[in-house]
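Missing here: one protein chain of the complex. Every other protein chain is in place.
For chain A:
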Amino acid sequence: MEDWRRIDIDAFEPDKFLSKEELVPAIANPVDEAAIPSIIAECKAKLSKGQFAEALKTALQNPPYLSSPAAKASYDQLVFETLISVKNNNTDILPFVKQLSSDEQDTLVKYLYKIMDTSYGSKQGAVLLAWYEKTVEFTGLGPVIRFMSDRRTV
């Protein structure tokens, strides 16, 4: 048979079948979907006041792992705007990376990969790559590995 790698071998053992839900690990939801608009508003307020470091932390502290695609998309947009705004108003972004916690750095790299995949992100590739370069230069490969292996996707 040509396509033997695609055979669903679990189908031959119905008593061992696991449903899709059973295969998803239990993920704690760090943020309620209803709270997302207020986080976005808070973050934007900090940006307009010039509190870039605080805005970045706010955006990366509570990534919506389990929210609806629409809510996630609006959050992507927020992180993107924050990154652009920090980059445009500061000559050096390395201090901003350094003041993030390890978890926040991991989240930052997850968002960088995700935003690069969006239509608005691909137009600002240089800015995203600058963030990526500085982050990975400071942290090492850990956040990249965790972007690939973490079941909690942004």
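Everything below uses one rule, namely that contacts are C-beta pairs under 8 Å (C-beta built on N, C-alpha and C of every residue); 3 or more make two chains touch, one makes a residue touch a chain; residues count from 1.
As a working rule, contacts and distances are computed from a predicted model.
Missing chain, UniProt name from the options "Mini-chromosome maintenance complex-binding protein", "Actin-related protein 2/3 complex subunit", "Phenylalanine--tRNA ligase beta subunit" or "Ribosomal RNA-processing protein 42": "Actin-related protein 2/3 complex subunit".
Within the entire complex, the positions of chain A that touch the omitted partner chain are 9, 13, 16, 18, 22, 25, 27, 102, 106, 136-137, 139-143, 145-146, 149-152.
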